[in-house]
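Complex shown without one protein chain; remaining protein chains in place.
== chain A ==
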Amino acid sequence: MRVDFLLIFCVALCVASFGRSASSVPQDPFLGISPEDESFYKTSLDTINCKDGSKKFNKSQLNDDFCDCLDGTDEPGTSACPTGKFYCRNIGHFPQTLFSSRVNDGICDCCDGSDEYDGEVKCLNTCWEAGKAARDKLKKKIATYQEGVTLRKQGIEQTRMAMAKDEAELKKLKNEEKILNGLIQQLKEHKELIEKAQEKERLQKEKEKKQAEEALRKESEPEEAKVETGVAEQKVDSGVKSTESTLDNLIGTVDNDPSDEDLKLVSEDNVAAKVENRDTSEIEGSPRNRHALENMEESASAGHKDDSAVVPETGSDARSGVVPDDVKKMGNDLSENTEELSGEELGRLVASRWTGENTEKRDDVKDNSHECHEDTLKQIHDGEYDGYAPDTGDDTSKYDDTGKYDDTEDDTDEEDNHDDPSSSYKSVDDIDLSDTSITTLSNPTWLGKIQQTVRNILQAVNLFRTPVNISDAADVHKEYDESSTKLSKIQSRISTLTKKLKQDFGPEKEFYSFYDHCFESKQNKYVYKVCPYKQASQVEGHATTRLGYWEKFEDSYRVMMFSNGDRCWNGPDRSLKIKLRCGLKNEIADVDEPSRCEYVALLSTPALCTEDKLKELQDKLDMMNKQHQKHDEL
């Protein structure tokens, strides 16, 4: 096909050198007119109106290569009117409507060659071959749609059942919530009475406790003061703090996050540091301790070098004060301290202004062409670990504005469901909840048991006896706590279900099954993970970049939008636009980044195989076949 085209072009060039016929007026006065329009032009009147009503023209002015109607009515077959359209019949293939700018421009646009008639080029009629290829393609597509329509129907049927199940569950849970709430209210009242009775004792205890705490705080104050003194110290210090206060978090991070070796090392170092701290009984400045801290720093900065490790999680106060290393570098060194840099560092630094590349030395310059991209990802990635680590408490309220992401933040990246051959898998979001406790919780006999127990306890407690019977009080407390926990689990499940059922699943709920599924696609070194209604990310090795959070469907459910992803260095927040098309499997393909940090991808899914579209395609094929027959008859 391409060869043909080149050949034709060559012919065009050769012909062109022979000069041009003086006139570009077509032989057929009705050239370029579509069949629907023929009656409009083939009138018995002498004049024809311009379609926009602006004026009228003589029949002799039709296709006379001079533009009389601004809308191009009088020149369907020439290039004289810039707004004109040229219709080529392309018998044997689809008819085509061209911009008039393509007429006699030396390039064969219509497969029947009718757009080039001024003798500059000779266009071969390729409609026969092209039409056959197109028909075959269309047939294939129709076959896909036919199968897809069935799959889609099945899917919708399954959805109906799944939805009904979810709705039923929700209803039941809400009922249970109500009962449980009542019980808890009773328990609470009792609990409060008991507590009142115990108040005096407790007050005394608290006083003692407070005094003890104050003594403790005094000891730790000097250390905090040091935090203010210098960034370097602070860093070390916050490192210590993090090891002490967020050991669990760090471990959590490692577990939750598929992070690379460096990260693990850092975390292990931190753990080690903590252990050592304990061992040395907090002796400040002990060689071992310092060594550990140095190690920590080293590994952290080594991490910076390849952009994948993590600065240890810091306490909230330290966090606001700590300026990350690279930021400092850009802020200060670039403007002030370039004299201290080596030639290469300076070169990278200055280059980074244009590219936003990381300025640290890297050995692998070969990858330059992709570097910027990677670096951006990585740079953001640095920050990301902080986000992944569970909150340490105080900041939740501080940063409420970003709280809307809270519920999605924890439910990422568990990779246990990878065995699905179609590269889609159930997302982890609700699995835990529906798996264990809730299931048992939902058991009505179990609820009955609780009711019974509460009744028993409440009867047993004598509220007017002082001192309060400790074991009775403990029973109430225990039962209250347990029930509360169970209630909160139920409520959590209710909220999850409610949230799910609130989503927009399409006119026929055909996207219902997407809610609990993620789709994966591997492209070169990246794995793209798309979880509809939740989020999408790009994973390279152990580094994850969020491409966006679920936003909505667009373009009549033909496009899924994910937005507000990780911010690009010197660019926008990442976003991902997924175009949906009919396919027999749910499959992500062709992830692309046409504009910086704005990704697009294709998702084939039976959900898009609608009967309407199938019918449209079949009609088109029928029409082609008819044309084809006509061609045969000719």
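As a convention for this text, a residue touches a chain if its C-beta (ideal position, glycine included) is under 8 Å from a C-beta of that chain, and two chains touch if they have at least 3 such contacts; residues count from 1.
As a convention for this text, contacts and distances are computed from a predicted model.
Enquirer: According to UniProt, what is the chain that's been left out of this complex called? Choose from "Sodium/hydrogen exchanger", "Aldehyde dehydrogenase", "Annexin" or "Probable glucan 1,3-alpha-glucosidase".
Expert: Spelling it out: the chain absent from the display is recorded in UniProt as "Probable glucan 1,3-alpha-glucosidase".
Enquirer: In the full complex, which of A:Ser34, A:Thr355, A:Gln451 or A:Asn469 touches the chain missing from this view?
Expert: Here the residue in touch with the unshown chain is A:Thr355.
Enquirer: Which of A:Cys81, A:Val149 or A:Val539 sits in contact with the chain that's absent?
Expert: Within the whole complex, the residue contacting the unshown chain is A:Cys81.
Enquirer: Looking at the full complex, which residue from A:Cys111, A:Leu497, A:Cys568 or A:Met624 touches the chain that isn't shown here?
Expert: Reading the full complex, the residue touching the unseen chain is A:Cys568.
Enquirer: Considering the whole complex rather than only what is displayed, give the residues of chain A touching the chain that is not shown.
Expert: Chain A touches the missing chain through residues 5-6, 9, 19-20, 22, 64-67, 70, 79-83, 99, 101-102, 104-107, 118, 120, 319-320, 323-324, 327-328, 330-331, 334-335, 338-341, 343-351, 353-356, 365-369, 372, 379-380, 382-384, 386-387, 389, 391, 395-396, 398-399, 402-403, 566-572, 594-596, 598.
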